Each structure stands twice: as structure tokens, then as C-alpha cells.
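Here the complex is missing a single protein chain, while all its other protein chains stay put.
For chain A:
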Amino acid sequence: MTQDLRCEEVIDKLLEYLDRELDAETEQALAHHMATCRACFTRAEFERKLRARVSETGKAKAPDSLRRRVRAIVEHY
């Protein structure tokens, strides 16, 4: 694949790029494009940060009652 991707092609593949789902050559082409294209770099940073914010929602404090239940599972099964 040529390294001269158009911005539309980069945006089209951007989420798969951030998910590390592209083959090495395509990934390298996108990385190369974003190193020189401020618009696509900005878009990628936004999507990356939004993904990080979404990822935070999986964090929570397990209640003590659950911790006790887990201890009971290990003790009694």
C-alpha cells in the first residue's frame, strides 16, 4: 500500500487503527499519514481520548458483600 493515503481513507480506517486491527503495512501507512496531517492526528487524538473515557466506565468498586460471597465460594466449593 502506498504511504500517500487520502484523509478520507485514514478516517475510514481510524477506529480499526486505534483498535490495532489493521495489518502492519496499513497501520504503518496510517501512522505515517497522521505524523504529517494535523487534521487526522487531531481526529485520532479525540477518538483515542473518548475511548479512554468510555473505558473508565468499566471501573467500579466491588461491594464488600460481593467480596464476602467470593470468599465463601472459595471456602465452600
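Simple rule for what comes next: a contact is a pair of C-beta atoms (placed from the backbone, for glycine too) under 8 Å apart; a residue touches a chain by one contact, two chains touch by 3 or more; residues count from 1.
Everything that follows uses one rule, which is that contacts and distances are computed from a predicted model.
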item: Listed names "NADH-quinone oxidoreductase subunit D", "ECF RNA polymerase sigma factor SigR", "4Fe-4S ferredoxin" or "Zn-dependent protease", with the criterion being the UniProt name of the chain not displayed; value: "ECF RNA polymerase sigma factor SigR"
item: Positions on chain A where the hidden chain makes contact; value: 15, 19-21, 42-43, 46-47, 49-51, 53-63, 65-67, 69-70, 73-74, 77
